[in-house]
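Just one protein chain is left out here, and the rest sit where they should.
Chain IDs A, B and C follow the sequence of writing; residue 1 opens each chain.
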Amino acid sequence: MIKVGIVGGTGYTGAELLRLLVTHPGCEVIAITSRSEAGRPVADLFPNLRGHSDLVFIKPDPARLQGCDLVFFATPNGVAMTQAPELLAAGVRIIDLAADFRIADQGVWEHWYGMRHACPDLLAEAVYGLPEINRQAVKQARLVANPGCYPTAVALGFLPLLEAGLVETEHLIADAKSGVSGAGRKASVAGLMSEAGESFKAYAIAGHRHQPEIRQTLSQAVSGDVGLTFVPHLAPMIRGIEATLYARLNDATVDLQGLFEARYRDEPFVDVLPSGSHPETRSVRGANHCRIAVHRPLDGDVAVVSSVIDNLLKGAAGQGVQNMNLMYGLSEDCGLNHPALLP
Amino acid sequence: MIKVGIVGGTGYTGAELLRLLVTHPGCEVIAITSRSEAGRPVADLFPNLRGHSDLVFIKPDPARLQGCDLVFFATPNGVAMTQAPELLAAGVRIIDLAADFRIADQGVWEHWYGMRHACPDLLAEAVYGLPEINRQAVKQARLVANPGCYPTAVALGFLPLLEAGLVETEHLIADAKSGVSGAGRKASVAGLMSEAGESFKAYAIAGHRHQPEIRQTLSQAVSGDVGLTFVPHLAPMIRGIEATLYARLNDATVDLQGLFEARYRDEPFVDVLPSGSHPETRSVRGANHCRIAVHRPLDGDVAVVSSVIDNLLKGAAGQGVQNMNLMYGLSEDCGLNHPALLP
Amino acid sequence: MIKVGIVGGTGYTGAELLRLLVTHPGCEVIAITSRSEAGRPVADLFPNLRGHSDLVFIKPDPARLQGCDLVFFATPNGVAMTQAPELLAAGVRIIDLAADFRIADQGVWEHWYGMRHACPDLLAEAVYGLPEINRQAVKQARLVANPGCYPTAVALGFLPLLEAGLVETEHLIADAKSGVSGAGRKASVAGLMSEAGESFKAYAIAGHRHQPEIRQTLSQAVSGDVGLTFVPHLAPMIRGIEATLYARLNDATVDLQGLFEARYRDEPFVDVLPSGSHPETRSVRGANHCRIAVHRPLDGDVAVVSSVIDNLLKGAAGQGVQNMNLMYGLSEDCGLNHPALLP
Partner (left out) sequence: MIKVGIVGGTGYTGAELLRLLVTHPGCEVIAITSRSEAGRPVADLFPNLRGHSDLVFIKPDPARLQGCDLVFFATPNGVAMTQAPELLAAGVRIIDLAADFRIADQGVWEHWYGMRHACPDLLAEAVYGLPEINRQAVKQARLVANPGCYPTAVALGFLPLLEAGLVETEHLIADAKSGVSGAGRKASVAGLMSEAGESFKAYAIAGHRHQPEIRQTLSQAVSGDVGLTFVPHLAPMIRGIEATLYARLNDATVDLQGLFEARYRDEPFVDVLPSGSHPETRSVRGANHCRIAVHRPLDGDVAVVSSVIDNLLKGAAGQGVQNMNLMYGLSEDCGLNHPALLP
């Protein structure tokens, strides 16, 4: 049994991780920390866990965490980088669900996250935990940077087109929509149901932190630079991301459906829908799958991809568990093998 | 492996049953019928099942169903009663998720359901499948009448008070609220999101079919007649039932919290919350639990119970699986042992 | 033109008041205060008011408010009572949308609101602004205590039964459900859409501040004491209150429909629906109406009333404008004469 620790378990990502791990047959959560809730049972904060977990939040405690095989960071950005070196030195492996190790270029990271990086020397070692491109590296990794939610949905949708060199890469467009749980579990006016319910809006059009993360992944796929316009939106629902992607085709005769099916044939968590389909976010609610459809509107020269994930699963905790499974030689879908909750 | 058939698999109850059974370790679904969708893969209708089930809807076919050990009816009211005798004769056990066998009194049933009962002789044999009162009988049953959604939430909330003889039984009040999936998956104007969203209303105040079903259960608990006012409401959400129950106490000094905890101590799916709590429907979303809190407002002589379930789980398919587990000697929570999806 | 001031304009009640007043033909808002947003245009905070109002929040300023004919307090509880004496002394009339003057008994008020009352001598003068019982007094009032949202919905539903002496008054039950805007516009975790969406729960079962307010109104209607169990619930929608009321009839032969229709025949904002109806909250969304239906389930001895309002209109700002119209001799529905927004 993998001994797992979770740092920062009071947010939605931490809660989702716990929900997945309490029924995971290959691991045991032995410590979950929260400065503000120390001493409180997790099932008190998250009543869905009543009867499933007797864990009690503890204060962040290096000794307890160093007894773990693996530590997940479900913390705000900027926390994992301050604790990672010590844990790694103690032989603990790490999956950071936040952004500290996602961007290889220190300067770019510091620009977008507005702080100095605490351990830039680890950036090169950190493996970007998108199994669909880095499966082998994840298996060996000491430090996994779990991808962001938008980047996962967008990258999985664009990759087949880019890897095949089928589209112009200067003006890619990703129009993404997220449920409100993506904003986390923290008191705010903007996140109130009275504010976010029954309404829809774009945000951060001028620039969003996930843009450089996506660009990095797409650029690697083409071994060159890509141009990307990324616009996130807030949708009046709790879970789910849908990304609609637009790219100009170099060659309008290619079999896009066949291309996508071939690319993801062996992927346990990427499902290419039949030709003509439109994926719904609810088809992945609570599940780790990404479902994708590809179209060529009016038989023109633009490829349109629609990609959906659950932002808390394949967009965060689920992908984290998928990475853990890879790191410890378990079946990749261990503990993740249940259908989405629909309706 | 129990060989399971499902009759009527295109509604939400059938889909939920399938969702539970595809990961259930003790059974295999070998046939699922639908007159309208015959020939279509179930994963085509319910995309959350893609990759989890290769089943294809078949036309209702007695031969195929008679090869099952157990058949679930997830059909409209009035269907199971026409097919039950033949299946039972063939040695197949039955769990009816509809209402055909829930009410022992044929006249009362025919009054509320507006049709003649097709096999009244089976009414006496049918076991009302609320494990918390009929566990032993369910184990032996050939024919289980799975309780209604409202009746489950209301009965579990009232039972401790009634069994202990603590309340006046002439004027019980149950004010219940349900998400829209309770109305099923059929085309209607009233069920449109434009109609049911962002709004709340009572319905069927003059009388609802679940009232006699609840009264039957409560009357058995007191070995006498009870008076019950039951008012259902439609809440703008997909899943969940909350029932707030009101009863006058004979004795205002009793320890209600202790009473409820004692009553349900050994129940795997009834969770009495700590004193002062208020259960939320989301704490049971996708899970088979009923969570209950009991209060005595302003220290007066009225007991108020709040009881929540997921109408598709403990209120339908989940309770059906619980009954199946009992009928076949499996652990009662087999295949039902996962936390609710929250948020 | 009535010169109106609004103290505390950054909450939903203040915003709704402003929405109503910018198109009201008989008044002009000349000052709106907010300590935190002083200097900011109201249309910046509430973009629906862009093009409708050039008002800018100002710091609370006695001089500016004393130049008003009428001041609305849309503040948290406990603010109006500290400023009312000075404004009244300056000849300004007041409508308090908060609770400071709603309960005549100082001790009861202090118990439930957890603070000393700052001007108990004004309690006797304050008029409880429910026009359906206090229309004449409101017209003359200097100081109007605008009723709470739940109390309005509950009182209007019970009044015909109580005034006619038709029900037992010891064990009245009010099961009320509210949208989330009732909790106000302040940062919180509990109000996040991720927490309050797609879920339903009771709260404050042990006791809620609106219980004594409702009891006061109902007791006056019967010139005696009433017993009331009041349980509020949170529904996953933004606006709307539905209250389902239960009372035992002394006389089960009375024509309840006729009784209700007669009681409210001349009321501009209380609409008794036809026999057999069930009011929906959306039928009053954005409108000042209360819609009511009365039933006698299964022809028994319990009367059930369902009453709906928009908590921000008839439950707060709309009723405030109705009271203003009465105080200044305008048509009672002036500025309130538009249909609800449906769907």
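The criterion applied here is as follows: a residue touches a chain if its C-beta (ideal position, glycine included) is under 8 Å from a C-beta of that chain, and two chains touch if they have at least 3 such contacts.
A quick note: this is a predicted structure, and the numbers were derived from the prediction, not measured.
J.: Pick from C:S283, C:S307 or C:N325: which residue touches the chain that isn't shown?
T.: C:S283
J.: Using the touch definition from the top, which of A:I6, A:A235, A:L259 or A:C290 touches the missing chain?
T.: In the complete complex, the chain left out is touched by residue A:A235.
J.: Which listed residue (C:L49, C:L97, C:A141 or C:V304) would be found touching the missing chain in the intact complex?
T.: C:L49
J.: Going by the touch rule given at the top, which residues of chain C touch the chain that is not shown?
T.: Its contact residues with the unshown chain are 12, 15, 19, 22-23, 46-52, 181, 185, 197-198, 238-239, 271, 273, 279-280, 282-287, 289, 291, 337-343.
J.: Touching the absent chain: which residues on chain A qualify?
T.: 171, 173, 175, 177, 179, 194-195, 197-203, 205-207, 211, 227, 229-231, 233, 235-240, 242, 244, 246, 248, 276, 278-282, 285, 293, 295-298, 300, 302, 304, 306, 308, 343
J.: Mind pulling the chain B residues that touch the left-out chain?
T.: 12, 180-181, 183, 185-189, 191-198, 236-238
To be clear about the criterion, only the chains that are shown with their structure count from here on.
J.: Once you find the CA centre of chain A and the CA centre of chain B, what distance in Å lies between them?
T.: Inter-chain centre distance comes to 36 Å.
J.: Roughly how far is chain B from chain C, going centre to centre by Cα mean, in whole Å?
T.: Using C-alpha averages as centres, the distance is 38 Å.
J.: Spell out, as numbers or ranges, the residues of chain C touching 2 or more other chains.
T.: Expected reply: 194-195, 197-198, 236-238.
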